[in-house]
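Missing here: one protein chain of the complex. Every other protein chain is in place.
Take a look at chain A:
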Amino acid sequence: MVFSSLLFLFRFLPIAFLIYYIVPKKLKNLSLLLLSLFFYSWGEPRYFPIMLATILVNYLAALGIEKFAEKKALRRAFFLIAVFFSLGMLFFFKYTNFFIENLNGLLRLSIGTLELTLPLGISFYTFQTMSYTIDVFRGKVKAEHNIIDLGAFVVLFPQLIAGPIVLYTDINEALKNRKINLAQIEDGVKTFILGLGKKVLIANNIGALWTEVEKIGFANVSSPLAWLGILAFSLQIFFDFSGYSTMAIGLGKMLGFEFPENFNYPYIARSITDFWRRWHMTLSAWFREYVYIPLGGNRKGKARMYFNLFVVWACTGFWHGANWNFIFWGLFFFVFLAVEKAGFSKFLDKHRIFSHVYVLFLLLMSWSLFAITDLTQLGTFFMRMFSFTVGADWLYYLRNYAVTIVIACVLSTPLIPRLFEKVNIGWLKNTVYVLILLLSVAYLVDATYNPFLYFRF
């Protein structure tokens, strides 16, 4: 089930909230666990046992780690079992075919690939769950003895499928003891509506343009249309992804949780370093906390720091999808992050306009790398972008999407939200929320294009 669907809004949500608000405090986590398991199993009932196993393995491993605090080897064994299990599941479902295909290509074999659908949100919940076991192992947090509470964390439906990546330490206290109050719910409803609007009204609308370009075929588009297309994709992925995160944060609030922010106007960044402090913040934080720093971070000399960065960005790329283009996409960022670290960021600081142009240009390049998984196709697309063939095809699409593009560009900056904050007329603001909600429902009823971008993740 995805948030941006009538099924979720008008079937799951009313039932889930009625149950959740009515049951006594003691049973709230149990109701959350059961509702979330239902949410998770809806699309792929066959994967229900996998989720149960994930909860059980991590629960038992953490108890083992706690119990054998004195026996180092045993403690380590429990830890490794949990990590191998989590990563193993992720690798099996997400990366098996990638390795088979590459092995086939390299050794001229013909091993058959597997017919697997990715369990919903596996990339996200794997990382979330690992944060728990790792933190218990490192002694940062105590093991959870109540399997219902831990289960509720692992499968919590708002953050299950597309982030933000909520660490166990972010919400462990709220899991045990949270007050649900109307002010927070009100805030959550508003946040959710904004997220819904981002996804349904902006991302879906502008994404149709990129799909159109793909359909025409990269070999047939003019240069202006190629640029228009990748601009549309860049806006789509931002509004899609941040829309999901915003909806998740809103739902979290309605349930009494405060999730970390995930996006902070990434497209106004003035360097790639800055961009990654604003884009999918919880993922970068996860890699910093659980990969970069354990590898030694920047404390072991320059050469080691660059190596660590390389590892982190290769992993970040690979996390986004089981394909070479995603690895190149990650390494593309590694190159520019390294260049900036080596001193280029000082230059960027001094040149305001240049820094924006530099970031936006690189991002358009990076999104091309991200959007096109076939490397030959990618080559064709770059050829089109830089061959400067002027056709007439872009005229129609520009006319059709101009208003949407302008709206999306403006909303990528803090301009409108800041103005909105300054307005002090309550009913006016609420009218805006109601309008966004009603329009979103209308677009969902006549959904000619409502993709789910994160099936790869």
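Here is the rule we go by: contacts are C-beta pairs under 8 Å (C-beta built on N, C-alpha and C of every residue); 3 or more make two chains touch, one makes a residue touch a chain; residues count from 1.
Following the convention adopted for this analysis, contacts and distances are computed from a predicted model.
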item	value
Undepicted complex member, UniProt protein name, chosen from "histidine kinase", "DHHW protein", "TROVE domain-containing protein" or "ABC transporter permease"	"DHHW protein"
Touching the absent chain when the full complex is considered, from A:Ile81, A:Ile100 or A:Val189	A:Val189
Residue touching the undisplayed chain, where the options are A:Leu118, A:Met383 or A:Ala447	A:Ala447
Absent chain, residues of chain A that touch it	5-7, 9-11, 13-15, 17-18, 42-43, 45-46, 182-183, 185-186, 189-190, 192-193, 205, 215-216, 220, 391-397, 399-404, 407, 426, 430, 433-434, 437-439, 441-448
